[in-house]
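All protein chains of the complex are present and in place, except for one that has been dropped.
Just so it is clear, A, B and C label the chains in written order, and each chain counts residues from 1 on its own.
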Amino acid sequence: MIIVTTAGISPDALDRLIQHVEAAGLRAHVSRGEHRTIVGCIGDDGLLSEHGLTQLEGVECVMPVLKPYKLASREFSVGDTAIRLGDPADTVVGGREVVVMAGPCSVEGAGMMRDTALAVQRAGARLLRGGAFKPRSSPYAFQGMGEDGLKILADVRAETGMPVVTEVMDPRQVELVARYADVMQIGARNMQNFALLSEVGRVQRPVLLKRGLSGTITELLMAAEYIMAQGNADVMLCERGIRTYETATRNTMDVAAIPVLKRETHLPVIVDPSHAGGRAHLVTPLALAAVAAGADGLIVEVHPDPACAKSDGEQSLTFDVFAEMMRQVQAVARAVGRECAVGAAAGGWRREVTA
Amino acid sequence: MIIVTTAGISPDALDRLIQHVEAAGLRAHVSRGEHRTIVGCIGDDGLLSEHGLTQLEGVECVMPVLKPYKLASREFSVGDTAIRLGDPADTVVGGREVVVMAGPCSVEGAGMMRDTALAVQRAGARLLRGGAFKPRSSPYAFQGMGEDGLKILADVRAETGMPVVTEVMDPRQVELVARYADVMQIGARNMQNFALLSEVGRVQRPVLLKRGLSGTITELLMAAEYIMAQGNADVMLCERGIRTYETATRNTMDVAAIPVLKRETHLPVIVDPSHAGGRAHLVTPLALAAVAAGADGLIVEVHPDPACAKSDGEQSLTFDVFAEMMRQVQAVARAVGRECAVGAAAGGWRREVTA
Amino acid sequence: MIIVTTAGISPDALDRLIQHVEAAGLRAHVSRGEHRTIVGCIGDDGLLSEHGLTQLEGVECVMPVLKPYKLASREFSVGDTAIRLGDPADTVVGGREVVVMAGPCSVEGAGMMRDTALAVQRAGARLLRGGAFKPRSSPYAFQGMGEDGLKILADVRAETGMPVVTEVMDPRQVELVARYADVMQIGARNMQNFALLSEVGRVQRPVLLKRGLSGTITELLMAAEYIMAQGNADVMLCERGIRTYETATRNTMDVAAIPVLKRETHLPVIVDPSHAGGRAHLVTPLALAAVAAGADGLIVEVHPDPACAKSDGEQSLTFDVFAEMMRQVQAVARAVGRECAVGAAAGGWRREVTA
Partner (left out) sequence: MIIVTTAGISPDALDRLIQHVEAAGLRAHVSRGEHRTIVGCIGDDGLLSEHGLTQLEGVECVMPVLKPYKLASREFSVGDTAIRLGDPADTVVGGREVVVMAGPCSVEGAGMMRDTALAVQRAGARLLRGGAFKPRSSPYAFQGMGEDGLKILADVRAETGMPVVTEVMDPRQVELVARYADVMQIGARNMQNFALLSEVGRVQRPVLLKRGLSGTITELLMAAEYIMAQGNADVMLCERGIRTYETATRNTMDVAAIPVLKRETHLPVIVDPSHAGGRAHLVTPLALAAVAAGADGLIVEVHPDPACAKSDGEQSLTFDVFAEMMRQVQAVARAVGRECAVGAAAGGWRREVTA
């Protein structure tokens, strides 16, 4: 149930309203906008009388929420969620700018991370991606550099000022990863790893939540709800292709998920064209399609030498192809009323590591 | 097997080459470009000696074709196929312009067809769509107006000059439909109706071939090959969403199919965002995504009063929403180096019916 | 809407009831059982007053039918449909016996058909399968022997007494195929070829309707409805595997479709383990699973020399493996209260060709 308040409800009236909701055994979630404030109720709202609520001072109307997700639903929020990253926090995911995150699949060493960061930053990328803990389908494959990889990411951030996004796979590593990362990534295989979702929900670090290989849009939103229910509201949703019968591509990018999500939720929507297509030549057209359909950001695999990458080389872009992709992304972004940085100030300004 | 000839091969040398191929029991398919000519061989090419071929005058090199499709494959053609429509034939599908086809799901009457045609033409659509024979999952549902519907289409074409695209479902109706239509549509459920494919292959009318509900990209190309093998080279391929586990949308638009097809074949690629999404609010974002990913055209359902449509009302656009979509399509088309007509000359110039 | 009559309703009362239904513009479909008779109404039953009906003599009660299929629905029929085949008509599909149909994918010649027929008959098969018109994904592949193949089937039937099942792909061939075949097969790719469905509905020959590659159970029943709506009530439904993401098997056999169909419809359910698995070693376990789950019959590919088959060799059984499969099928059939012939009277008795 959602309670919409009148413009200019007094703080006292709002307090009384919240107490009223909580007295009925529900949790109240307040979303403040410029012109109105919404109070969402979580729990068995059969316990609340709608009539009683509309009698309270400052209540304009009461609406049911039929969706299984509450905190993640558009109704629960006044306006879109924008997530600020970096120090200074001048990168905004969920605003007018289409934010691009780029980097190699895995952190393979300090040199290649630094080179890649400088190259993608020069081309316009705002965040640096790179996996230190890698979910590999074979136990005998390269599993990532672990904490050493995280340290490299932090060093490169110190040099370039780029916030970093990196995967966390184990609830026991959440604290460690949160110490180094600006954004914690939950991989597709862990979309319904509820122990992990709850754990990242307890930390105040933004989360990039990838849709599962065969996750429905509703399940993706419920997974976000798991994180948000623990108190972490900064969740970005990521479409990365779903599993279908078609084998011409690694996965099938569900481009319609973007407008469906933008309608259902206030959370930012990111698209991963690299995993969706699985081949380098598909990355640019899929990136453009995502931006045209309304994506708030992209996460793209870039490698200094894709043929020698320890993982996902087939779908990684070279620096040059990435730079060309960015120019096209900018053109499409502008065509749909968005913006996208291209050829950002090079130079690698120093900043303090926030971790 | 493909034989690439040297620039400036003489007509005689080309003739001798073709005779050589045919003497070995294969069919020769010639594709002429500005700078070179390609001769594709269909049949058991084990019968041809590669060495013998390269000895012939005017042969530059010989390459194997590993794909099961021949005539539809990019290797068999010098450059992209462009299909000219209308009288004068000034609408080109497969060229620089993104061509939009629009109209109601079903022809419901003369008045609504005329109104719709004028409205979509004014907004920039080049072709008029409308079904006279409807494939309905229930035998008790409206099955279309049949030949009366075709006549209405022809009348509206006479008035507006818009070429028309309409579905043919039965090999016995191919001749009838070809008499009225500028483009014959093969619906998704008939993508592997081989009797129908062969029949439309015998007629010299362009074909819009829709991908089956769970057709692979390779199967779509093989279906095109069925048509082309009978002599009809003017095939447009249409992505219209595939069947997956996701139920938030009617189908899952496989946007990656566009760049995959553009790489595999020289045939134009059209996208149907109406059936892909199944809901009106998804049509515009899906149309923009399709154009950004490289589609050569769109086919969109538009109805004067979607709530009262006899079929597919849920996914049909109103005239106003369609016009707004066209403006956005134009912007994205330009961003990716294409063009798209918007607000085409109204006025409904007369022309003779070609049928 | 379904009208259940009282036991012993008089013929006159039943006539009056039917006239009442038809006077309201609906079609009445009568299903007579031992103890009761059901009158199903097809059309807009909002035109009939339920109260008015219950006032009529002989009406026990009136029930709504919410399913989109009517004639195919279990509610419309008193008891299961059993289809009698052969001359004498001693093969019953839909009775206590699990009926096995076997033979090669394609009719390749008279000798191999005769050999196969005798071998599978000896092992217990009741019907002979074999394709004369073949739906092939490539236009350059073997397309079947056509009418010559049908003649071979008729000759082998004359010699062995086995009814034959063979595919029809084109509405223009229905009459021809019906002249030779005891059962006309509609292939998976044609499940929603509505022109073909209607045409076989106009002929009085039993139909084996295969589920489409991604057909839902409801769509399969609607396809049966198309046939039945034209007057042909003898439809067998065939599960043959659906298309999923799994590539370890050719298709994914949806074994649960069997009990779902047995609950939804009165029509017999046949299973094709050959196409479902796509590999010979999977045929027997899938056949056993189908029978255990309640299938009324099986259709199995058997070839004298699978390695040399013109089509589907990888999934065809040898005579010996088929005979062993039949022994196991019989054991499982008995375990679930059914019967299955094994080692049927060899000898090949003569009978007149009914075609």
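Definition applied: contacts are C-beta pairs under 8 Å (C-beta built on N, C-alpha and C of every residue); 3 or more make two chains touch, one makes a residue touch a chain.
In this text, all values refer to a predicted model and were calculated from it rather than measured experimentally.
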Contact residue for the chain not shown (choose from C:Ile2, C:Ala178 or C:Leu282): C:Leu282
Contact residue for the chain not shown (choose from A:Arg96, A:Arg189 or A:Arg327): A:Arg189
Selected residue (touches chain absent from view) among A:Glu225, A:Glu246, A:Asp272 or A:Glu301: A:Glu225
Residues belonging to chain A that touch the chain removed from view: 42-43, 68, 70, 135-140, 169-172, 189-190, 192-196, 198, 212-214, 219, 222, 225-226, 229-230, 243
Positions on chain C where the hidden chain makes contact: 214, 216-218, 242, 244-249, 252-260, 263, 276-277, 281-282, 285-286, 288-294, 328, 331-332, 334-336
Absent chain, residues of chain B that touch it: 214, 243-245, 247
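Quick note on the criterion: only the chains that are shown with their structure count from here on.
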Per Cα centroids, the chain farthest from chain C: A
Separation of chain B from chain C, taking each centre as the mean of its C-alpha atoms, in whole Å: 36
Sites on chain C at which at least two other chains make contact: 214, 243
